[in-house]
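One structure, as structure tokens, below. Some questions next.
Shown here: the complex without one of its protein chains, the others still in place.
Presenting chain A:
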């Protein structure tokens, strides 16, 4: 019997130095620049695009020659994944860049605290206070309806639901997730038209429209979170003689509260920027409407839409309004993160 010694696990090929990718990137970009001079002259986008392709090729080839096939594949995969990430980031960053850049022209404390009463033509004063109040009202009403409804539905689906009823609800929730927002607007509009007559306009109609959009999102995310709670915890609670409803309130919801908060915040962020149903149901106003149950009310998305449509000095207000909306969503996200950090299970190793 021949004895074969297994190969010593030591690298037999050379390794590229740490700075190699940077060097190859520089060479690729310079090459790309040179190639462009042969044509119509260089553009920034062109340099980066051709440079990226050159980098992927050069890096892989260099690595193949110096390091060997397996390492070359690794380099190629790393390069492609990194590029995918950067490409995904471009629209995000540029969106933020433009909104912040254009929004800051008009964004100020005054913008946040004044409304549009008596503002016309090319006047640069005026602000979005009324629209902020309106957005808070409409989204608040939607949340008051949708969050409890969604959470209770999810609890039913996870803890109680069996058989056809539960399956039916799941299908309906899935269908509702795909409802176009304008349909939700039409639904709420018609609903109130039938009950209160054609003259009635109020924030509550917009709230109902947004609640229709928000509920399925809440149900879905809360359902996922409740299913993540290990069954062992429920059994541990039952074994201590705790009734089912107390187990749900004090163990299941308590364990999942961090995820539920995040899910609810995502649902709010989903509807806070809705424009179409609000355009249809609550319209626009120039001043603050403190009554959620009577009269038109301005909201940030509709405000942005209207101001931008007017052009000129108003377009700046539209950007500032968009910036305000993004800031509100960010603020909500921040609160959600704090809440979930405070409530999440601690000490899990």
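Convention: a contact is a pair of C-beta atoms (placed from the backbone, for glycine too) under 8 Å apart; a residue touches a chain by one contact, two chains touch by 3 or more; residues count from 1.
FYI, contacts and distances are computed from a predicted model.
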"Phosphate ABC transporter ATP-binding protein", "FAD-dependent oxidoreductase", "Cytochrome c domain-containing protein" or "Multicomponent Na+:H+ antiporter subunit F" - which is the UniProt name of the missing chain: "Phosphate ABC transporter ATP-binding protein"
Could you tell which one of A:128, A:157, A:251 or A:336 touches the chain left off the display? A:251
Looking at A:91, A:178, A:241 or A:311, which makes contact with the chain not pictured? A:241
Contact with the hidden chain only, please: which chain A residues? 162, 230, 232-243, 246-247, 250-251, 254-255, 343, 345-349
